[in-house]
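Can you read through this structure? Questions will come right after.
Only one protein chain is missing from this complex, and each of the others stays in its spot.
What follows is chain A.
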Amino acid sequence: MPTIYIDNKAFEVKAGKNLLEACLSLGLDLPYFCWHPAMGSVGACRQCAVKVFKDEEDTRGRIVMSCMESVKDGLRLSVNDKTATTFRSQVIEWLMTNHPHDCPVCDEGGCCHLQDVTVMTGHNYRRYEYKKRTYTNQYLGPLVNHEMNRCIQCYRCVRYYRDYAGGKDLNVFSAHNHVYFGREKDGVLQSPFSGNLVEVCPTGVFTDKTLKEHYTRKWDLTNAPAVCQHCSLGCNVIAGERYGQLRNIVNRYNSEVNGYFLCDKGRFGYEFVNSENRVTQPLIRKRQSEAVNRATLMQHMSTLLSGHTLIGIGSPRASLESNYALMDLVGKENFYQGIPDDLVYIEQKIVDILLSGAIHTPSLKEIEQADAVLILGEDIWNTAPVMALAVRQSVMKTAATHTTEQVAIPLWHDMAVRELVQDAKGFLANMTVTASPLDEISASTMRAAPDDLARLGFAIAHILNPSLPEVPDATDAVRTQAMNISRALQQAKHPVIITGTSCWNNALVRAAFDIAAALDLTEKRAGLAFVMQDCNSLGLAMMRSSSFEKAITSAERSSNVTAIILENDLYRSVPAGQADAFFSSCKNVVVLDTLHNRTTERADVLIPAATFAEADGTFVNNEARAQCSSQVFMPANSEVRESFKWLSEIRSLKTTAGNGHEKHPDEILQALESKFPQFKGISRSAPPHDFRFHGARIPRESHRYSGRTAMQANIDVSEPKPLQDDDSPLSYTMEGYRGPAPSPLIPFFWAPGWNSGQSVNKFQLETGGSLKGGEPGVRLAEQTGVTPVFSRDIPDAFTARQDKWLLLPQYHLFGSGELSVYTEGIASQSPAPYISLSRHDAERAGLKEGDIVTVKSDGKAYSLPLSIHGSLPDGIMLVPAGLRGMDSWSWGGWVNISTVKV
């Protein structure tokens, strides 16, 4: 490790870094704007100047940009040198010449990187007394606000949007003191990663439009570390509340998972928590007054428990605590997953693979670092957005690494590296049913039916390991493509294979495993990543319970069934016909959920459940990482409670043995891991509820939190006692331990002098590295070196059938989420329902774009307009999955068109 001298003190620093990274990693305060740990340096803003000296004798030194100089052994520099500090304060002064004096009305105020740096450099008096330039702002859509006058021309936005995220519709225009960052004209930003502009931009040019609707300063929020609920990746987020409303979501850095960035669904899709459609009152239906209090509810529940057969339907979006509490209540044999058989089968395959220890499953960070990626079947752009962003980084960075191996240019030197790399790209093969935005960075693409994609996978596996069976009757095209892909995978050191469940096809999972396992035998570290459907799909699958079909059978067997359905709208999870069949064979239906939906309509007893923001809960993401999501606020309405609390209370009706003590979430996890060895270690995913730091709790509120004594004065003029959180070490106050908290408990990023999110530097071991104390969460599946058992079971080639189509779901980043569409700006970008066929199929059937086509799925008829799909293989019918109000269909089944209306 090189030693450098900073203001005459020796420090050991990591080689290969630049001076800015080195200084920040050492915990020094050095201002910067244009450098970003995930995007490297361009030396554009001149804010990070330091002085370097030739040697010990040199007293004059020279000013350099610290972000543009490599660390060298023996290098001497000064951060505090007078010329350097003056230089920096002059830089901020001219960056500020045109900056409006509008902090009080700027949404960035209080969490502003520009404020931080302005104060840090000591620029506090404006000498510029001329007219400031003003711009016209643009309408950038419902999610991101634009206020160009605040720009300081650091170029971070375009570098992020175009270079990092691959967006095309944001750019820089003009020159000199009138450069402009925006779109070519007003319009909705096209990238689903646009929300990160809010955090990337050091000023208030780009801000969160959803927050604007109920604006609160960062210091006034009650925050907690939470986990995103909108897909299986489990991105870490910080959620903030005020006045009983969830106000915003910002990124919570986790180097292994989401790093610095979220997708727009995760960032903006939180409004369901505040929805008018929330279930707020326990209801017992079909009686005079349906709304009941807790005592009546419990009384009623105890009559439902005795003499009835209990069936529990779990949920892939509810926490493990709640799922386990339900299982505990109804008994393991009466607990069902609430998803169809086909999906359970595929997920079980995935769980078996992960728990077998035969293969490594990579984190998102490892996917970013992969040097070849093969995507087999999964439309990750729509089903796992931040994974698509990670794959993009792998493609771009692999090219950069290859190129810079030959020249002495460090990887952080972004502009230079880009110049060198030009259009070169790392290897990505995107083998999916339909076209995807990832295609443009793919070396190889294929559009085929899932079985054919799986066959391609098996063909690759056979080339990699000739002892595996050859794919019978493979076409020449498939052979050649398999050959090219296997060659690229063989050349890589860390190849990653990605697949998932969204094609509802288990052959894809088996083929992906065979490829990864075959690669792994050749001394490389191959990774196999799975994408699941919901935020706790894997956690639920790991409980290894039966499918919904089994629940129907068992309900049909008994005449006296009480079904308890946990946070699961069955009409979205299973074909509507099956949901109907189930309901008609149950005597009593008890539903716990957060929002009214078609399943809650069928409930005889409806119990209001807390959302993730009002609950503690543990979720297992796609890489089997169990992560704790902490309660952000307690609902003012005491009838809204965490499902596991309701369920434990209901359970206590059954036994007399209980001592009335409510179980804490960590105790539930302990019970879970003692029952199921596959969850071993899960109770370590966050510190227990009684954890204290030097005897103190960790405050959810900043020390600047305002209004505590008065904000409830309309209800009671005396200041209320702060709420007591018995379930976690976090407190509902401003008091408590303010030092570094254990990483799963960091409620927000703040450090002295750094009010903005840039303060995350202070929480990391090194800039862009892991959090001090390690990343939150516990991985439940690790490779153990077990010899893999190959699948070898190759499906037949897909053949289109006469007048029948294979029904597949199309997931939409904006639209397919049950919860995220409660955010207006997401709903407005959701497509209208449609039925898609290939052009050829449509022509053969004599159908035109827009014709109303009726299709029967599982006994129900659906009429939707036809949308002809350019890249869809023949023989497949594509229908959007999970749009608001749409039923789930029998995905993976065969359907025909019954009628057509032109």
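Simple rule for what comes next: a residue touches a chain if its C-beta (ideal position, glycine included) is under 8 Å from a C-beta of that chain, and two chains touch if they have at least 3 such contacts; residues count from 1.
We adopt the following convention: contacts and distances are computed from a predicted model.
Undergrad: Which choice in "Formate dehydrogenase subunit gamma", "Electron transfer flavoprotein subunit beta", "Molybdopterin cofactor-binding domain-containing protein" or "NADH-quinone oxidoreductase subunit NuoE" gives the name that UniProt lists for the one chain left out?
TA: Its record in UniProt gives the absent chain the protein name "NADH-quinone oxidoreductase subunit NuoE".
Undergrad: Which listed residue (A:W94, A:Y139 or A:F173) would be found touching the missing chain in the intact complex?
TA: Among A:W94, A:Y139 or A:F173, only A:F173 touches the chain that is not shown.
Undergrad: One chain is left out of this view; which of A:D7, A:D73, A:D102 or A:E184 touches it in the full complex?
TA: A:E184
Undergrad: Could you pull out which residues of chain A are in touch with the chain that's been left out?
TA: 168-169, 171-176, 180, 183-184, 423
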